[in-house]
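Shown next, in C-alpha cells, is the structure this report addresses.
One protein chain is absent from this view; the other protein chains keep their places.
For chain A:
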Amino acid sequence: MTAITSADLTGSNPAPVAVRLLKLLPGLGRWVLAIAAALAIFSVLLAVKNVNPVDAYSKMIDSTFNRPRSVQEIFVQMTPLVLGALAVAVPARAGLTNVGGEGQIIIGAVAACGTSLMLGDSAPGGLIIAAMLVASMVAGALWAGLAAALRLVAGVNEAISTLLLNFIALDVLLYLIYQPWRDNPVGQPTTKELVDTAKLPVVAAGNKVHIGLFIALGLVVAVHLLLNRTRWGFRISVAGGNAEAARRAGLNVGVLVISALMIGGALAGLAGMIHFAGVEYKLRPGFGNQLGYTSFLACWLARHQPFPIVVAALVFATLSVAGDSLQLDSGLPGSSVNVLTALILLAVLGFTTKRKVSRS
C-alpha cells in the first residue's frame, strides 16, 4: 500500500507531500519497530513449536500477498473492519466507549435482511440495496441509541450497556433465523440466500472485492471531515474532553452524546449490511464472527483516527488471511494467528504510546 501511495503522491504534488511524509517518519518508525518486535517474540514461539521462523514468515508472505485470491480476501475482510472501527472512533471523540459494534453489526444485517425479505425477490436490485443501506444504518443507530438513552436517563455507563446489548442482538438474530425467517425447516438455521440482484456488485467478474470497500473508504473521508472540519465534530470533542466545561459553554451535551453514539451505531449497522450483502448473503448463527470486537481493536490500534483506521483494518485483515498459512504451510495450531495478532496489538500500543502522551 505504501509504495503505491507514495508513487501517486509524488506524481500529483511532489513538494508538500514529501514534507508531510517526512513528518510521518518518526511515528512510522515506531510502528515498524513495534511490529518487528512482535514478530521477533512470535519467532521464539515458532521455534518452540519446532517451526523455522524464517520459513514460516516467508511462506506466510508468499501465500498472503502472492496469491490473487488471498489479496482479494484481505480487501473483503478489511471492509467491515473499517466501518466497524469508524463506529468506535466517532463516539470516542465524544469521550464514549462503544463496545457494541458486534451487536450493532448484527442488528444492521438483520435490518438489511428484513428489508430484502419485505421487498421480495422481484423488486429491482438497486432499490433493494439502497433500502438495505438505509435500514441497516437506521437500525444500527437506534440500537446504539438505546445505550445512549440509558446513559442519559439512568446514568448507565455506555461501555457496559453497549456490550450487554451485543448479547441481546445475538439472541434477536437467533430467534429470527430459528423461527420466522428460517429458510429450510430442517437443516442449519439460516435465512434464504439474497437474490443475485440485491448482492453488492463486485469490482470485476470473478473478483471477490465488492463495492462495499469503496463505500467504506468514502466514509473514512467523510468521518474525517465530520470530526475535524465541522462544528459538530468540534463540539463533540469539547464534550468528550470536559463535559462540564462544554455544558457551561452552552453546549447541549445530551444531544451530542446521543448523536455521536448513534452515528457510530449507524456506521456499524452499515458494516453489518455490507458484510451480509457483500459476502455472506445469508444470516447464519455465527454471523459477524467477532467482527465488532476486532473492529474495536483496530480502532484502538489506529488511536481512533479515521485514516490510520484504514491501515489498522488492513493489518487485521491481512493477519486473518495469513492465519491460514500458519496452519496449512507450517502446521501450527489454528489459534496461533490470535497469538500473533495479540502480540502485534500489544507491541504497537505499548511502543507508540509515548507519542500520544507528548501530544496531549
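Note that a contact is a pair of C-beta atoms (placed from the backbone, for glycine too) under 8 Å apart; a residue touches a chain by one contact, two chains touch by 3 or more; residues count from 1.
Here is the rule we use: contacts and distances are computed from a predicted model.
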Per UniProt, the name of the complex member that is left out, chosen from "CoA transferase subunit A", "SGNH/GDSL hydrolase family protein", "BMP family ABC transporter substrate-binding protein" or "Serine/threonine protein kinase": "BMP family ABC transporter substrate-binding protein"
Contact partner of the left-out chain, one of A:Ser58, A:Asn157 or A:Thr230: A:Thr230
Which of A:Leu174, A:Val195, A:Leu251 or A:Leu349 contacts the chain that the document leaves out: A:Leu174
Residue, one of A:Gly120, A:Gly155, A:Pro185 or A:Gly250, that touches the chain absent here: A:Pro185
Residue, one of A:Phe75, A:Trp143, A:Phe316 or A:Phe351, that touches the chain absent here: A:Phe75
Those residues of chain A which, in the complete complex, touch the missing chain: 1, 4-5, 8-9, 12-13, 16-17, 20, 63, 67-73, 75, 174, 178-179, 182, 184-190, 203-204, 206-207, 209, 213-214, 217-218, 220-221, 224-225, 228-230, 279-280, 282, 284-287, 289, 307, 310, 320-321, 324-325, 327-329, 331, 333-335
